[in-house]
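Structure, as structure tokens:
Note that one protein chain of the assembly has been removed; the remaining protein chains are unaltered in position.
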Amino acid sequence: MRSSTSCWRTEPIVYGKGLRALSLATALILTGAFAMVFFYAPLDADQGFVQKIFYVHVPLAIVALCGFVAGGICAIQYLRTRETKWDMRSYVTIHISVILAVGVLVTGSIWARASWGHWWVWDEPMLVSFLIVFLLYATYWPLRFSLEDKEKQARYAAVFAIVAGAFVPLNFTAVRMAEQYIHPETLATTTGGMPGKFALTFVICLAGMALLFVTMIKYEMASKHATFRLRSLRRKLAGDDDELTLGGRSAAPQL
Amino acid sequence: MHLRGAGRRYGERIVLRDVSLELAAGRTLVVFGPNGAGKTTLLRILATLLRPHAGEVRVLGHVLPRDGHAVRGQIGFLGHEALLYRELTGRENLRFYARLHRVAPGRAAAVLDAVGMTARADDPVAELSRGMVQRLAIARAVLHEPALLLLDEPLANLDPAAAEQVAPLIGPGCGATRVVTSHDPAGGLQGADVALGLRGGRVAFLAPVAEVAAMQITELYR
Partner (left out) sequence: MRSTVAALLSKELTLELRTRESVPAMVLFSIATYVVFHFGLDRDRVAGDLAAGVLVVTLLFSGILGVNRLFVAEYEQGGFDGFLLAPVDRTAMLVAKAVALFGVLCVVELIALPAYALLLLGPSLTQALPGLILVLALTNAGIAVIGTLVAGLAIQTRARDLIVPLLALPLLVPVVLAAARSATPLLQDGGAGALPGNWIAILAIYDLLFALIAYAVFDFLLED
């Protein structure tokens, strides 16, 4: 969608451009993916209908993992350029990835319950490592919130994002190695010997999740950007911008 | 040193705004202003402890914050805190800083003597009076014979005898370029070459000492 207010036209970065097209594409692919899951992909021989959760669970996990690493990369860029937009990107990416991580935990738990009768199983490396990752990233917000100075907040958050982003793949590998003798990994079934229909459905689901991720990121960035512009305009209207102290502290970065 | 339009913010609040000044080598700048005016922030920026958020800052020929590491060894900073480990003795503190600054260990003893703390040098800092701690802090600041001295109310807690004793180290005749903050109009102007008045983070006045009236200084505090 094209922005129509004149002040937006002077902004070098315009958020919200193309958001409608992106949302449509995401909705389309996701609907198609789910249709495929229910009608196209054959039933799994031993797990039955329950196995279909796998088409949500694993793509969510893969996208979330990539999201966490991407958050770390944005943080590296922030430390190199000191431009707040990178801090914003890092923050939003981590935020959405944590939401996806909760999704992974929930879908994984449902799968575990349906497949093995327990709401939690320790021999699913994906589930276990996401629990650890979730616990780690849950401290991102208290950390940001407790640092008042915005520049310091962004810098420390960037350090955290880098350390945590590096940790995510290492953790996953370590946990997987710990369990590999007990339970065959689900990923082996996705990379290696997956018959055609499974593979196609999976790939479409993965693409859908990735698009969903990107759409959510763009929405959040656009919304934050709009809030910031609004506040900045309000301040300018009120006159001197250092007389006005805005609200309280916040964990979110400001552009 | 040379500042142009230097600024610094803390969150949403701007603590220093558009500060420009020049100070030639060997001269003394005295900074007046009420609490919260930005004096300490200015000093900390010059000390490379804070990076300026706006404007251009050049100290001893180097641009800050980029070349901070190059000038650090030539700056002596005396802030509100003594920067001394309370559980260590004065001597141990100074020896530690001497090693950090790569200064000969004998210098620590010499400086202790110069501030008159040799007698109590082996007592933990926690057991010393505030005046003595201030003297040790001064010793720490001049330990590495800096070319630039940044002194935040250096004579606080010092009795007149002690103030006289440290004068050769940090006073007008010490040879270094000095930036001193002060709340005392008469005392502050004496021994300084240029006076800067800060109020609310902005420059209220900046002039050679001869042209500054005591009234201007008291105005700042209203």
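Should a chain be cited, it is by its letter among A and B, assigned in written order, with residues numbered from 1 in that chain.
Just so we're on the same page, a residue touches a chain if its C-beta (ideal position, glycine included) is under 8 Å from a C-beta of that chain, and two chains touch if they have at least 3 such contacts.
If you're wondering where the values come from, they're calculated on a predicted model, not measured in any experiment.
Participant: Among A:81, A:146 or A:227, which one touches the chain that has been omitted from the display?
Facilitator: A:146
Participant: Touching the left-out chain: which of A:70, A:94, A:162 or A:221?
Facilitator: A:162
Participant: Hey, which of B:140, B:178 or B:199 is the one touching the hidden chain?
Facilitator: B:140
Participant: So that we can see where the missing chain sits, which residues of subunit B does it touch?
Facilitator: On the side of subunit B, residues 47-51, 69, 72-73, 75, 77, 79, 81-88, 92, 96-97, 99-102, 124, 140 touch the unshown chain.
Participant: List the subunit A residues touching the unshown chain?
Facilitator: 79, 132-133, 135-136, 138-139, 142-143, 146-147, 152, 155-156, 158-160, 162-163, 166-167, 170-171, 174-175, 177-178
Everything that follows uses one rule, which is that only the chains that are shown with their structure count from here on.
Participant: Round to the nearest whole Å and give the separation of the Cα centres of subunit A and subunit B.
Facilitator: 48
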